[in-house]
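Working notes, beginning with the structure itself.
A single protein chain has been removed from this complex, and every other one stays in its place.
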Amino acid sequence: MNKFQEIALKEMFSPNARETEISSQPAIPRRINLHQIPWIRPLLQSHWPQFLIRSLTLAGFAFTIFAGLFGSRVGSHNFAIIFVWIAWWTALKLAFIPLGGRSWCSVCPIPLPGEWLQQGGILEKSRRRFGLNLRWPKRLRGSWLQSGGFLVIGLFSAVTLTDARLTAWVLMALFGLAIILSLVFERRAFCSYVCPIGGFTGIYAKTAPVEVRVIDTAICAAHSEKTCYHNCPWGLYPVALRDSAQCGLCMECLRSCPSDNIAVNLRPFGTDLAAGNKGMRQSSRLDETFLALVMLGSALAFAAVLTGPWGSLKSAAFAIGSPAWLLYGFGLLVLNLVILPGAFALAVWSGQRWSGGKVQLRRAIANQAQILLPLGLFAWIAFTVSFAFPKMNYVFSVIFDPLGWGWNLFGTANSTWSPDVSAFSPGLQVALLLVGLFWSVSVAQRLALTNTGRTLRQILPLLAFCLAFSLAMLWLLVG
Amino acid sequence: MSELLKSLSPVWRWGIIALSTLLILFLPIPGNAAEPVERSFQIEASQFAYSPAILSVNPGDRVTIELLATDVVHGLSIDGYDLETTSDPGQTAHLTFVADHQGSFRFRCTVTCGNLHPFMIGKLQVGQNELLWRGALLAGLALFAAIWGARK
Partner (left out) sequence: MRKEWIARSVILVFVAAAITISMVAWQARSRGVVIHARMAETGGWNPESLTVEVGRPLHLRLTSDDVMHSFAIGKSDEPPVDVIPGEITEVTLTFDEPGKYTFYCTRWCSVNHWRMRGTVEVTGPEAAAEAVEPPLYVTLGLDIDAEHHADVIPERRPSASLGAQLGAEIPTDYQSREYYRSHSPADLWQALRDEASLSSLTNQDLWDLVALTWQSNTTPQDLSAGQQLYTNNCAACHGETGAGDGVFSDDLKQPKTGEHAEMQAGEMTARPTDFTDAEHMLAASPARLQGKVLRGGMGTGMPYWGPIFTKEQTWALIAYIWTFQFKLEDAP
């Protein structure tokens, strides 16, 4: 525990610290270093466990593409549709992200060929490497492309989610793009800056209870080689990691540190958010704000289109190229590019004005985006419950007949059992939205506390924004 | 008042919040004491919508749904009610039941009718949507609790 306090002290007075609100210092939250637990350590140290999982996901990915291209056109009986948009999506939203942050990125098969080409080998690097290793252009850094990518998904969601062929083509396009980008740019450029999934996985990772952090910065200061940095496929410098948004939990730094100075910590939820790490520099940027807002807007849009009773809206979303679809697209973009960002900016601005604070609007907007993260995370979890739970029976039937060709692998393909989730699903969705709202408001409260002045006035408009969003999601999902 | 609120210790605060939660969850919401009547709805089902898609009835009403498919074979099943029916174009199907569960229930298509079949959804509103009201009140309480509960 002494070391943590030392780090905190160092950071407070180091020249790298930007504006940080330094008032009261709560206790440093507990961390449990998984790397030191005897039965976990070998699993993390060895390349094999993670490699085997990735081989499986790669094989599954290949099979998914095959199923999408050649399997039954009927979505509910095609492995590609069910496993991508129901099974994997549910696992992502309900387990990978809330519990593991960017954990999916550590087993994702899409960047694999690119990584192998860049390294010149699968597990062992060789001299024969491929790729130009250019730096990612400065202008395209951040999550702007990822926000845009997610909006594009939203525009075509009605068709992509229901057409197995298109799903396969989208997967192949992402795969191909990742390979090409790996041959041009350094590291996991695709994952960091382009992958739409990576975008929101990253920002929500700030709320998750897992992190990779350096233990003792003094040791790092004395280590000139910085093997961790050279081995990191994400191009991160572990000592400088302030939040978990960019770290893909690949554990390469862990394995390559000669002093065993890097930890995989279990931590309380939301410690990257607002004053969780008192004294540590918070990294919150405008692009992350925008992505957080896009995620909120998309949650509303997807809930309305996919789980609502408005058939004309669904038909409009489905009829790509028609005037109705253009109207739908326009509405989607206005919601995500104008209404939500505008309302949020207004809430921040009026809060600042009202409380007499002297913070710049731009910086305040970027900083207070953290409030939106628990809200969005739980809105998406609730939406996923509403959307995917009634269709879970398809997951089982598609395992036994993945291509819709009449297989009956274990004799149960045609069981028509479907779970009646209606007894608990709506209540569960409400509970999830309430947790998200409560958590967001807590973050807002903590963030405001670090400012001197009238905290309630500063965040009241923001609270109204959060409440309005929650009520809207509530009405869409269970109204 | 705000002085009083600020002076309460965390135990008291959370106690009050817990009590309010229970109140919101279990306080009966005044519903309209309307007499149950017989209601009949003609729903046209097409790819991929029901028309009308939102039905409102009072608790206890005896509801008859006449489902008429207009382009392909469609079905209808109501979440929370163990009911299902199928209609071929030109063959109206009838479903009669007593709306004894209160709340908002989605009804869905049960015969694969094309790409957007999983999203062919309508809504049956029986009486007050208690879940929505209580959820909204709890949202307000959550907001209040997060601010007040954490204050020193």
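Per-chain residue numbering starts at 1, and chain names A and B are given in the order in which the chains are listed.
Heads up, the rule we're going with is that a residue touches a chain if its C-beta (ideal position, glycine included) is under 8 Å from a C-beta of that chain, and two chains touch if they have at least 3 such contacts.
Owing to the predicted nature of the structure, the values given are computational and were not obtained by experimental measurement.
The chain that is not displayed touches the following shown chains in the complete assembly: A, B.
Checked against the full complex, the candidates A:A59, A:V152 or A:A423 give a single residue touching the omitted chain, namely A:A59. Remark: the residues of chain B touching the chain excluded from display are 44, 68-73, 88-92, 111-114.
Residues of chain A in touch with the missing chain: 47, 51-52, 55-56, 58-60, 62-63, 66-67, 70, 72-74, 76-78, 121-124, 126, 403-407, 414.
In this text, only the chains that are shown with their structure count from here on.
Per-chain Cα centroids separate chain A from chain B by 31 Å. Those residues of chain A whose C-beta lies close enough to touch chain B in the complex are 74-76, 158-159, 162-163, 305-312, 314-315, 318, 390-391, 420, 422-423, 426-427, 430, 433-434, 437-439, 441-442, 445-446, 456, 463, 466-467, 470-471, 474-475, 478-479. The residues of chain B lying in touch with chain A in their complex are 46, 48-51, 53-54, 79-80, 82, 103-106, 108, 112, 115-123, 129, 131-132, 134-136, 138-140, 142-143, 145-147, 150-151.
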